[in-house]
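My structure is below; once you've seen it, I'll send some questions.
One protein chain omitted, others in place.
Chain IDs A, B and C follow the sequence of writing; residue 1 opens each chain.
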Amino acid sequence: MEGSTRTVAGQSHRLGSGGQIDRNAPLNFTFDGKTMTGFAGDTLASALVANGVRLVGRSFKYHRPRGILTAGPEEPNALVELRTGARREANTRATTAELYDGLVAQSQNRWPSLRNDLMSVNSLFSPIFVAGFYYKTFMWPAKFWEALYEPAIRRAAGLGKTAGIADPDHYDKAWAHCDVLVVGGGATGLAAALAAGRAGARVIICDDDSRLGGRLLSDGGEIDGIDALDWLQGAIAELSSLPNVRIMTRTAVFGVYDGGDFGVLERVNDHLPQPPEHQVRQRLWRISAKRSIVGAGAIERPIVFPGNDRPAVMMASAVRTYVNRFAALPGKRIALFVNNDDGWSTVDAIRRAGAEVAAVIDPRGKAAVGDYSGVRVVQGVVSDVGGGVDGVSSVTVNGAGGIQKIEADCLAMSGGWNPNLALSCFHRGKPAWRDDIAAFVPANAPTGMTMAGAANGDLSLGACLRTGHAAGAMAAAEAGAKGKAGNAAKASDEAFAIKPLWHVQVKGKAFVDFQHDVTASDVQLAQREGFESVEHLKRYTTLGMATDQGKTSNVTGLAIMADAVGRSIADTGTTVYRPPYAPVAIGALAGHNRDENFHATRLTPSHHWAAERGAVFVDTGLWKRAQWFPLPGETDWLQSVTREVLAVRNGVGFCDVSTLGKVDVRGADAGTFLDRVYINAFASLAVGKARYGLMLREDGIVMDDGTTSRLAEDHYLMTTTTAKAGPVMQHLEFCRQVLWPELDVQLSSATDQWAQFSIAGPRTRDLLQALVDPSEDMSNEGFPFMGVRTVKLRGGMDARLFRISFSGEMAFEIAVPARYGGAMARNLMIAGEPFGVTPYGTEALGVMRIEKGHVAGPELNGTTTAGDLGLGKMASKKKDFIGRVLSQREALTAPDRQVVVGIRPLDKARRLRSGAHIIPKGGIPGPETDQGYVTSVCFSPTQNQWLGLGLVSHGAERHGEIVKAHDPLRNETYDVELCSPVFYDPEGVRQRA
Amino acid sequence: MPDFLWNSQSPLEKAVIAGRHGAGKGTPGVSLSHVGDIALVQVMARRGRNADVAKAAKKLFGTETPAMLKVANGKSATLIWSGPDQFLAFSQQPRSAPSLEQMEEAFAGTASLSNQSDGRCLIRISGPSANDALAKLTSLDLHDSVFPVGAAATTSIDHTAVNFWREADDAGANPAYAMLVFTSFADTLWHLIVDSSLEYGVEVAAIGAGH
Amino acid sequence: MRIACPFCGARDSGEFTYLGDASPKRPAAPLDGGAAVEEQFYDYVYLRDNVAGFTREYWYHGGGCRSWLIAERSTTTHEFKSVAAAPGAGAAKTAQAGER
Partner (left out) sequence: MKYSIFSLARAALSSHKNWGRAWRDPTPKKQYDVVIIGGGGHGLATAYFLAKEYGIRNVAVLEKGWIGSGNAGRNTTIIRSNYMLPGNTGFYEMSMKLWERMEQDLNYNTMVSQRGIINLYHSDAQRDAFARRGNTMRINGIDAELLDAVEIRKILPFLNYDNARFPIMGGLMQRRGGTARHDAVVWGYARAADQLGVDIIQNCEVTGFQRSNGRITGVETTRGTIGAGKVGMAVAGSTSRVAAMADLRLPIESQVLQAFVTEAIKPLIPGVVTFGAGHFYVSQSDKGGLVFGGDLDGYNSYAQRGNMPVMEDVCEGGMAIMPMIGRVRLLRQWGGIMDMSMDGTPIIDKTPVDGLYLNAGWCYGGFKATPASGLVFAHLLARDEPHEEAKRFRLDRFRRGAMIDEKGQGAQPNLH
């Protein structure tokens, strides 16, 4: 590949040949409104480089002009707002954004323009705006913080602007499984995947990049005696041909979780303007792997010296990437500042591209190996970089021969390589220091993970191929694969000699963390103030807390701290590594579960029927339940609900109650079992009878209530509240399997099996008479209160009929298999037609239970005892049951507990509201006078006023007392009377009629 | 007296829209179907009565109770392992399957039965991309080596428990699966399954049709 | 995280719910137990060793086979050493109450 400085029309810095771009596919894009052209295969960054753009962004704090530093996900500077409208995304790294036709990017964190950013005055105050300055000021006057200082700081901080409107794209999530997960598709990862794949293991190989190859794409070289890029084609072809290998590009492994689970993000369609129809933008994978191999490469690190943040100061490896992979020239006269041999290899790339090498500045003098004749070499360091917002014009060098200025339009730097070991540390393993490469290397990787290649500190291509292959073969074998892994590919082990150089100690702003504007002197200041722990250093200066998570800056920063404290770097240690390896869109983590799909929806058997009747639905847990059924002309919910209640009280109505939990409790010991879980007796319940039951938690607090029927000697049907169906089932299984394994009981949820309707009102029997087979005796004697049995219905249907009442009326519950739920609703309408039958919803149900003084969710709130609910007498004294012992504790039986009472406003026109508190008449509201609160309210059509239930201290003894309902939230205080909670038919005559 | 009709109704009555949905033309990536009116009984052995249950099952269905994580194909019903010492007896032709009463008699004293014919809803999914669509729904590893024809699992889809098993491959030699989902969740899960399949193109069979 | 249900095999943790330490045993509760029994129940319900390291704990495979399980798991690494069925899972006959 012989490049040349001959450029492509309009792309001032595009080489005339070479690179892995498709010159036949030109793509237009705009940056800050200016239209430019790149090629398929470009990233936004490479296209900007090709177009000679240097100034790309502004830094976080000082708003300093910044260019492109790297060519990968570690990029701290070149962040843009990508796309427009609802798809605008902030902080997108130009170095990883693939170019597509019509791409629109804006620079960010500047005003009014990138070139003239007024916020760059912050730079003038930089003597004051040092690390942690804000902790020392803005304290007075106290009120000014929220009003003035903080808003100003917030506006200046932040980076890009997000769209602020709903993300229009779709996301989903998926699972995948494999024997061996290979992270990274560079030389190491390819070698590993080939070995494991050949051995027959199920392999998934993921690479963040759009293409496999890693640094091979940038650095080329020779493998197995052929050009590395040709070898790469062969390797990809072989992997693609193996049915047990799955290749996933544009896919980043971002997290390592317990037991071999990996968090993985596939950017399915980010390389397109928008996802094609029916496709997602990104997909979250959870990959479950028996073994993993991480060949994530290494990240080149900058050197800290004044001016190192000027646009067109670039990592040496990035210069190679732009030149070799993208045929884009970061500069035409490029100087190098390096302290290791790998940096020197950039010289070849520059020369082959036909550009000029201004000089190589290396504190060591010459490279240890390699032929660099004809290159100007200066033994020394760079102490300043000349230029402006548009980049470099010169570099100042402090060398053996004194200070000199060298003209250059780009400075390539290399301070060495940090193995990309984040994934090995996500289980809180700490890396170890290796002197020979002056870098941290993985130690204590999570179980099942092998680090290999550059990510493990084996930097040479030969070593990458060897260690990758060995890791692949071993992982496959450990995962149980029996095949042969074949031979490792071979390449030379180029020397890697380095002399650590972290910081050029001369005057001037020398940046450690580019994005967050953390300088070497900030690190030193933190040390002086006692923020010596690297974790304190991080939090005090914000070093490493930017979008790049310090991929280029952390190690350098702590080396400077080590120096300031006089400790070794190894002793100084690293900060904690945390997922994600690269930032992940929240949309992808949510996947399909947003908007109406946030949670599943459960429908009752009569749902569609109710919907056809125009029911208004309410969410109860996951269920949609009919709340009321408005009739034409009704404008207010209360109107509808009141009508429904009166229809029941005076005639007959029905309501779908299928949502109640139903549990088949079967087995020889079913009765004994229920005796232990309920506070009252069930073994003694006669077959064909139902009984109300109350169960406690072991701490003596009420857990749930419901009616349980005995259908056969060894068969009970328990009902639970809608909300607690799941938890109660779990609890019962615990009792069965853990507490009393000796009992012969089997449990099965029958909730969804039955469509169950409550039919209530004085005309209930009339309705039923019309529905049931004439042979059924429906008289009070033939079907007494709390009786249960299967009856024949007209038209050939069996139903379970329970004579139970929640409303206080003469009532039954009727159950048929769920598939007949719709038919049942229709037939109830037909059977009840002569009696004015009225379907009612949960609201009317609630009104009637309050009128009747039945407790429900608001009273069963997890802090009330049976006694509090007025149900203490139900507790059997003859048996043990769950919660019995602890329910007797002193504070749970104290006389001043808040217990259920009825509450009615003295002014009959007054609306009572839930959540109002009860204070004694004449009492001044305060913690001492706060005696309880209103739990449930309704407008009672039978009493023709609002009334409610409450939990009030000493409530049972205070019926008749006038107290105050105090509701400051709604600016109301009014007199109410405490009374019996049973407002309607206290003798219970109606339900037994 | 009025006439009472007892039409049965599928929980997917509204959800199933027969025809082709989503991407592409040609062979659909995913085929979906649902049949209603199934017979399904949960059979749970009584304490210490496992062997008797197996015997009774053999007599009634002509097959042993299913091994752990397997399906057993009996004469008139498929027995689907659903947990330790329990299984589901499933039949798509309720009329030719033993009635609940016959089952109660056969298992009297040895197993507790719970009729779930209306508690669960049957959904089938197959096709060249069925595994891709299912990868979005289930955390099970459906690789042939792990989940071959006849494998069964009780697992969760969208936080909801389902009984899931692999049936014989479809006519195109693509994998085919069946699942029983809770009736009240059927509508929501159906939509989720369709959504997950759209990118592959999905053919939805009319209710009752399909395999 | 995957949990190896002894019946279902390794399953996603989302199918399971957690209860807590499996060492406390529900005390016998004679009806006239008085303060001593109350003290035992207080201990059973409230007091925990809460160790850092391996513990035995209850998990419920509610999103799968509905078995209660007893797992040995490390609270420092989340590694599962073993997962066993609760004594009453399935229909296996356990002779004695509380034999576990």
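We adopt the following convention: a residue touches a chain if its C-beta (ideal position, glycine included) is under 8 Å from a C-beta of that chain, and two chains touch if they have at least 3 such contacts.
Treat the numbers as computed from the prediction; the structure is a model and nothing was measured.
*Asks:* For the chain that is not shown, enumerate the shown chains it touches in the whole assembly.
*Replies:* Within the full complex, the chain not displayed touches A, C.
*Asks:* So one chain is hidden, and I want to know which residue out of A:Ala166, A:Ile226, A:Ile403 or A:Leu906 touches that hidden chain in the complete assembly.
*Replies:* A:Ala166
*Asks:* Can you work out which residue in A:Asn244, A:Thr542, A:Gln945 or A:Gln991 touches the chain that's missing from view?
*Replies:* That would be A:Thr542, which touches the missing chain.
*Asks:* Just one of A:Ala25, A:Leu118, A:Ile153 or A:Ile962 touches the chain that is missing; which is it?
*Replies:* Touches the omitted chain: A:Ile153.
*Asks:* From the listed residues A:Phe31, A:Tyr933, A:Trp946 or A:Tyr984, report the one that touches the chain absent from this view.
*Replies:* Candidates A:Phe31, A:Tyr933, A:Trp946 or A:Tyr984; residue touching the omitted chain: A:Tyr933.
*Asks:* What does the interface between chain C and the hidden chain look like in terms of residue numbers?
*Replies:* 1, 13-14, 17-21, 39, 42, 45-52, 55, 57, 73, 75-78
*Asks:* If the missing chain were put back, which residues of chain A would it touch?
*Replies:* For chain A, the residues touching the absent chain are 60, 87-91, 127-128, 130, 133-140, 142, 145-146, 150-151, 153-155, 157-167, 169, 171, 173, 255, 257-258, 261, 263, 284, 286, 426-428, 521, 525, 528-531, 533, 535-536, 539-540, 542, 545-547, 549, 576, 578-580, 583-587, 589-591, 593-599, 601, 618-620, 697-701, 857-858, 861-863, 886, 889-893, 913-917, 919, 925-927, 930, 933, 935-936, 966-970.
One rule holds in what follows: only the chains that are shown with their structure count from here on.
*Asks:* Between A-B and A-C, name the chain pair that shares the greater number of C-beta pairs in contact.
*Replies:* When A-C is set beside A-B, the one with more contacts is A-B.
*Asks:* State, to the nearest whole Å, the distance from the C-alpha centre of chain A to the C-alpha centre of chain B.
*Replies:* So the centre of chain A lies 32 Å away from the centre of chain B.
*Asks:* Any idea how many Å lie between the Cα centroids of chain A and chain C?
*Replies:* Whole-Å distance between the two chain centres: 29.
*Asks:* Using the touch rule from the top of the page, what residues of chain A touch 2 or more other chains?
*Replies:* 175, 286, 288, 743, 746
*Asks:* Can you list every residue of chain C that touches 2 or more other chains, as numbers and ranges?
*Replies:* Touching at least two other chains: 12, 62, 66-67, 85, 89, 91.
*Asks:* Considering the complex alone, what residue numbers of chain B touch chain C?
*Replies:* 44-50, 68-69, 82-86, 139, 153-156, 159-161
*Asks:* For chain A, which residues count as touching chain B in their complex?
*Replies:* 172-177, 202, 276-280, 286, 288, 592-593, 597, 599-605, 608, 623, 658, 664, 666-668, 714-715, 743-744, 746, 748-755, 770-771, 793-797, 817-823, 826-827, 830-831, 833
*Asks:* Which of the residues in chain A come into contact with chain C in the complex?
*Replies:* Residues 175, 257-261, 286, 288, 427, 447, 698-699, 726, 729-730, 733-734, 736-743, 746, 877-880, 884-886, 888-889 of chain A touch chain C in their complex.
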